[in-house]
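Here the complex is missing one protein chain, while the rest keep their positions.
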Amino acid sequence: MRLLLVNPNVTQAITDTMAAEARRSASPGTEITAVTARFGTLYVENRGEAAIAGHALLDALAEHGSDGDAVIVAAFGDPGLAAAKELMDVPVVGVSEAAFLFAYTLGRRYSIVCLTPRLRTWYIECAKEHELATRMASARALSRPIADITRARDECREALVEECRRAIDEDDAEVIIVGGGPIAGLARDIADAIPVPVLDGVSCAVRLAEALVALGPRPPQRGSFARPRGKPSRGLSPALAALLEGGSP
Amino acid sequence: MRLLLVNPNVTQAITDTMAAEARRSASPGTEITAVTARFGTLYVENRGEAAIAGHALLDALAEHGSDGDAVIVAAFGDPGLAAAKELMDVPVVGVSEAAFLFAYTLGRRYSIVCLTPRLRTWYIECAKEHELATRMASARALSRPIADITRARDECREALVEECRRAIDEDDAEVIIVGGGPIAGLARDIADAIPVPVLDGVSCAVRLAEALVALGPRPPQRGSFARPRGKPSRGLSPALAALLEGGSP
Amino acid sequence: MRLLLVNPNVTQAITDTMAAEARRSASPGTEITAVTARFGTLYVENRGEAAIAGHALLDALAEHGSDGDAVIVAAFGDPGLAAAKELMDVPVVGVSEAAFLFAYTLGRRYSIVCLTPRLRTWYIECAKEHELATRMASARALSRPIADITRARDECREALVEECRRAIDEDDAEVIIVGGGPIAGLARDIADAIPVPVLDGVSCAVRLAEALVALGPRPPQRGSFARPRGKPSRGLSPALAALLEGGSP
Amino acid sequence: MRLLLVNPNVTQAITDTMAAEARRSASPGTEITAVTARFGTLYVENRGEAAIAGHALLDALAEHGSDGDAVIVAAFGDPGLAAAKELMDVPVVGVSEAAFLFAYTLGRRYSIVCLTPRLRTWYIECAKEHELATRMASARALSRPIADITRARDECREALVEECRRAIDEDDAEVIIVGGGPIAGLARDIADAIPVPVLDGVSCAVRLAEALVALGPRPPQRGSFARPRGKPSRGLSPALAALLEGGSP
Amino acid sequence: MRLLLVNPNVTQAITDTMAAEARRSASPGTEITAVTARFGTLYVENRGEAAIAGHALLDALAEHGSDGDAVIVAAFGDPGLAAAKELMDVPVVGVSEAAFLFAYTLGRRYSIVCLTPRLRTWYIECAKEHELATRMASARALSRPIADITRARDECREALVEECRRAIDEDDAEVIIVGGGPIAGLARDIADAIPVPVLDGVSCAVRLAEALVALGPRPPQRGSFARPRGKPSRGLSPALAALLEGGSP
Partner (left out) sequence: MRLLLVNPNVTQAITDTMAAEARRSASPGTEITAVTARFGTLYVENRGEAAIAGHALLDALAEHGSDGDAVIVAAFGDPGLAAAKELMDVPVVGVSEAAFLFAYTLGRRYSIVCLTPRLRTWYIECAKEHELATRMASARALSRPIADITRARDECREALVEECRRAIDEDDAEVIIVGGGPIAGLARDIADAIPVPVLDGVSCAVRLAEALVALGPRPPQRGSFARPRGKPSRGLSPALAALLEGGSP
């Protein structure tokens, strides 16, 4: 099975971090291909950057989408996820979506722990859009500014563990989701220090994608996720223009 | 990996049907053990029968729970599911829960199609309890009485397909869940006749359980799903009494 | 009028406490019969124990149900309540349900004060299941472990009063519900110390049951609370088997 | 026990109808005093008339409130109910409130059947304000204009029964509430023709008021239903001015 | 354009304060007429007073309603607003309604800051009735009693600014609404001291009313805001009786 992991920001180092965690999490026969957005910001942290990332995701899928049995949208916050589901014939899963769904199976209330207040706001809106926010106990962010987000996994580790504990003690969290591409894989490292299940979005997305490929649901021919009819465009990459023009087979 | 599938009603034929579908759906290395409740009703269709089935599930888990890396509660409606999650140290998934969660990834609105109006009511309450009902487009039941529920998969097939189509046409369903143990596996047979993804609870539960075992979240030591402290009981099976008395390690 | 009070745990002392409060609360002409579950745990505190208690309740009702004009399910958390309503032709009320409903008439926001964090979680889920949680200001539990729950009414009195006051001061509670069978009747004792109405589940259930008997609504012949059709069973008590087999008249 | 029933419209015939039903429904020792608003409209059917009725209710309570151990606000729609609860030291119940609460004990979904589309809208808003609308299956009104609302109980009986049946067949109602002062008592007459419980607001309010008086919750000294501090006014009846000026003791 | 501002309490000084702010906020060609209720309390702070104010509003509109192209209900809490919309053929806006709607355009979460705990409760209920409460972050009131509410704008200024800051720091408010007639216009004075947008109900209502007049939606002939049919009344002012009797043209 081949999974295409798309990082919708432009930082190769974050792609590499997420791809590494994806490979650690995958079943033996699963091969991970990871691509980075052609345009956008260094990382995605707010609504403006997410709007650009949504387009960048589609741009990358138009270029690389045929490389996978399923697609993973690899930015916590799931920018462009629903758009990608609409346009692709293979299953598409987001790292937030996947983490939320597994959290639902493991407890009554989950908390998200992340790096910055902007991410916190965006993640809350993401959970609401998925209609998976009613069990969110809290979303917690570090209060200190972060010098270099690509080094946050090491440098902020203690502070993040501390927020996980506060989520349990003060917010009654029963599951913790550690959110954000640059800290992909951290959940694995800190699991022993946290007395409730800790989930990582990339790991969850890999296992969810594998499960969906195995279940093999047919692509919808009806409803709002059926492939739209073809439509002309202007100013887009040739691949994306072709994808939109092609429309439903 | 070994999965323990527990049928909380007393009908071996339904256990066999569900076990067969579970084995068809499982990964190559996964072994399915299926057990049937010691006490209860021929199938589980309403709140009264579900109350008994909840106890019967725990009774079976106390007897057989050590046989699996994860447990599948194999009655659509998930009787006793939360209770089982609380008492077991391995992941426990329900067939409804699993179907709802996969439905969330495949469309905006799902419908449940099932055999009887009583089941319909119970399934709606089940979705609400999971807090996964906001995307339910409808739940539809056959209106004719069913002579022999163990033969419903064949005899009601056309009527069920018809309800699936109505759910799409009239309720805007984008995903269909075919619910009920006696018709486990039907989704596979009718997928080509339905223009949107069709999900089967048993298949979904098998793949969800496999994913959870692979992710390996630690059992909670805090919160309402941590193993309760031991407590004396009276009148229960020796195995269940021991499970309750044992409490958290 | 005869009311049958069923304690779904196996501790006679708790039955006695609740029956005494029920008799203090009843109208002159009302006679209270109290029965204790044949099987289950010493008290009911979490989802696992509640699952067993639901079956135990039905078992007791099958044995004793013909003794009453109405039934009171006497464990805060209302285990098996909806199942019992489905199977019985007389009104069935739960002590939580009754307390919530009277709370709705007396203020905009109510808080539950109870003995342990496990009870707190269960009671919150109970209120949600009744769809009476939108006015819940908070649920508060004692933080200290309780040595002997049958003596909690005396030994924890001051701590419970303190939590009632915190619910008013910090959570804006306008009504307090004191929840839990072992402390049935405490509300009466502490009412003068609390500046808002304090409700006891057993008292509320007695008065609610009397009102329902007086109103005399007919048993439903349609809908999900109509008596189900008869169904064979295995491994149940003869009385419960007969009740299920009998089905709707 | 003395119950004061206040009709917030100006039509004595409707007061008489409701008082008669209240007396039929009351316990042997309960005495009903019924008063009619001094000002307002012939009946209360929309937001404008309800706004006037709210003031008229307080005006009547200031004049007659000392006559009762509890107060019944006797217009379905409960105009001024929360205001009255705030100002009175005895329990105050509304006929809608009471019917909704008993409906919650008897089924999962209730429908209101009433005389006119305007009433229908107002009753829906009333249920939402009480936060008791999540179980409302539907509200149904007669489509034909009503010549004389004081004769509606007889003349519209068949049409109302027909709407009750539609609520069951088409909306899955499990409990029916027959709403509106002019048809108080109709529920009693048609109960045999309807296969689910049928509730009358006045009957429910009488039994709810009796229960509250028996429970004897103390008047709140904190929160938004504690008696407000005294405040001067202008242009009100002397009794109402005195009630407002008096404030909390 | 002429706007009729109705103060539903009886204090001319508050009318003057609100009218002054309305004139400061209006477009050049807009003329403000301000009237004070004939009856009611010195200001409106709780449900009882709001019930009277609703009638007083209709009374004033019947007398003065022909003086405006639109009506502003000038008490935060919007007493009688829906009733007035139902009866008038010109647009009617409330100061709370207007502030909530503009808050929705400026941030994800708004907080109300007001003078007293009673107002706080009433304003929360008002937001819920408008179905505009899901984005309310908090409602905050001063804790100290207020000697003279007509001087609160000056004397409580610092305390109100402090609550605004707490709403931002502790409740994550992104917009602040300063609520209450006596402090109309305060938002303008403190805007520079608060790091998020601060809204004043009267200003918002003026601009919302102007916009609605310009859009010129037709009065509804269908639905619950169409003018009701005429209905006789008793004990009301001649003007209000005529308005109700007149009914829809």
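Residue numbering begins at 1 within each chain, and the chains themselves are lettered A, B, C, D and E in the order written.
Heads up, the rule we're going with is that a residue touches a chain if its C-beta (ideal position, glycine included) is under 8 Å from a C-beta of that chain, and two chains touch if they have at least 3 such contacts.
Only a predicted model underlies this, so the values are computations on that prediction, with no experimental measurement involved.
Enquirer: Give the labels of the shown chains that the missing chain contacts, considering the complete complex.
Expert: When the entire complex is considered, the left-out chain reaches A, E.
Enquirer: Among A:L5, A:A22, A:V35 or A:L58, choose the residue that contacts the chain missing from this document, as touch is defined above.
Expert: Answering carefully, the residue with contact to the hidden chain is A:L58.
Enquirer: Counting contacts across the full complex, list the positions on chain A that touch the omitted chain.
Expert: Interface residues of chain A facing the absent chain: 10, 38-42, 45-52, 54-58, 80, 82-87, 117-118, 121-122, 129, 224, 228, 231-236, 240, 244.
Enquirer: For chain E, which positions touch the chain that isn't shown here?
Expert: 25, 27, 91, 93, 97, 101-102, 104-109, 130-132, 134-135, 168, 172-175, 191-192, 195-199, 203-204, 207-208, 210-212, 214-215, 217-225
Convention: only the chains that are shown with their structure count from here on.
Enquirer: Among the other chains, which touch chain B and chain D together?
Expert: C
Enquirer: Could you work out which pair in B-C, C-D or A-B copies the interface of D-E, where over half of the contact pairs coincide by residue number?
Expert: Checking each pair in B-C, C-D or A-B, only one repeats D-E, namely B-C.
Enquirer: Give, as an integer number of Å, the spacing between the C-alpha centres of chain E and chain A.
Expert: Distance between chain centres: 44 Å.
Enquirer: Starting from the mean Cα coordinates of chain C and chain D, work out the distance between those two points in Å.
Expert: 28
Enquirer: Check each residue of chain E and list the ones that touch at least two other chains.
Expert: 121
Enquirer: Once you've mapped the touching chain pairs, tell me: line, ring, star, complete or other?
Expert: If you draw each chain as a dot and join those that touch, you get an open line.
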